[in-house]
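Questions regarding the structure given below will be posed in turn.
One protein chain is absent from this view; the other protein chains keep their places.
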Amino acid sequence: MIRIQTDDFDVGAEIARLSSGRHGIGGVVAFVGLVRDMVGERPIEAMTLEHYPGMSEKMLARIEAEARARWPLEDSLIIHRVGRLEPGERIVLVITASAHRQAAFEACQFLIDWLKTRAPFWKLEETDAGAHWVAARADDDAAAARWTVPPGRDPEAAE
Amino acid sequence: MIRIQTDDFDVGAEIARLSSGRHGIGGVVAFVGLVRDMVGERPIEAMTLEHYPGMSEKMLARIEAEARARWPLEDSLIIHRVGRLEPGERIVLVITASAHRQAAFEACQFLIDWLKTRAPFWKLEETDAGAHWVAARADDDAAAARWTVPPGRDPEAAE
Amino acid sequence: MKLLYFAWLKTMTGVAEEEVSPPPEVTTVATLLDWLKARGPGFAEALADPAAVRIAINQEYARPGDPVRPDDEVALFPPVTGG
Partner (left out) sequence: MKLLYFAWLKTMTGVAEEEVSPPPEVTTVATLLDWLKARGPGFAEALADPAAVRIAINQEYARPGDPVRPDDEVALFPPVTGG
């Protein structure tokens, strides 16, 4: 399941909802992304997450479907917040559940790696030197590139 | 921090406690291990976790210290339950927090892989055919072996 | 044709969303970008480095040679930075 929302989410409740009554699940992996207070040497006052409504939902759903096709997951969840967030606030939640932990770990990393390079969200950081759009990170591209895709199955055909 | 307890734990509360007010944390990874309802073809009625009091705390603390030495973690937590647990119940929680997600993912996997092969806990499964001690899994050994250790730094000197 | 701009492409062009009717020679992503660049300094600057701009046609990532049609929704945005 995927959700894009301005409201915060409850990590424990989401893990419980996803795993409750499903006793084939042996391992759940959750990733929570948080707003940090510094970018390099400069303190961040806040961050605004913008997205492309319609395409962002579509890409998250496709990334999730890809993970479900690659790993034997019992369930999965992606929640991404949009709007203005302050340091320490939660931005994103990815949960994967599987019979065995290895599949859950790999699928969770895959989901956040691909989300970070393919889902149309952008961060505007506010610092004492003004607001600026965050630049894409080369190491995020490298992380996503680990998950080699068979030809014709890449959800982002252009890259 | 490490805890061994019979009581259940609250995953959301533990993640919040570990990350609250620490705005250098950009990513938190949590692993929750659950009691499954089947072992092969046979339904499990319950599972009893036994441990070696004293040594289990010592090994968990040492495994955690090793992870903190290898990865730049802002914080970490291991909770392992003991006693009788039914399918769907939580057994173990591992949380890692770091500025960047890669360190948090790797350290979390390292912790659960090493815990599963080095911390003195044992599972007694109850099925309709009686109770039996779970055998160690070769794939757990293989998972732990991924984290190659420099000579003289292995926390389990005998293996 | 509906155009959408996100992040600094929106800031630099000053446009979030617009309806345009490009001339008949605009048949691909590449020719659309060339036409847009000629619309003014904000557009020229925003689209100066094609490698810094991602294009989606009807919410699917597209390449420079992909065709664009009058009823398409075309979005222009920088590499994504969510998560």
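Observations, loosely collected:
The first chain written gets the first letter, and so on, giving A, B and C; residue counts start at 1 in each chain.
By our rule, a residue touches a chain if its C-beta (ideal position, glycine included) is under 8 Å from a C-beta of that chain, and two chains touch if they have at least 3 such contacts.
The shown structure was predicted, so the numbers you read here are calculated from the model rather than taken from an experiment.
Considering the intact complex, the chain excluded from display touches B. Those residues of chain B that touch the chain absent from the view are 33, 49-52, 54-55, 58, 80, 91-92, 112, 115-124, 133-137, 140, 156-159.
Here is the rule we go by: only the chains that are shown with their structure count from here on.
Centre to centre, using the average C-alpha position, chain A and chain C are separated by 26 Å.
Chain geometry summary: the mean Cα position of chain B and that of chain C are 49 Å apart. Among the residues of chain A, those in touch with two or more other chains are 33, 112.
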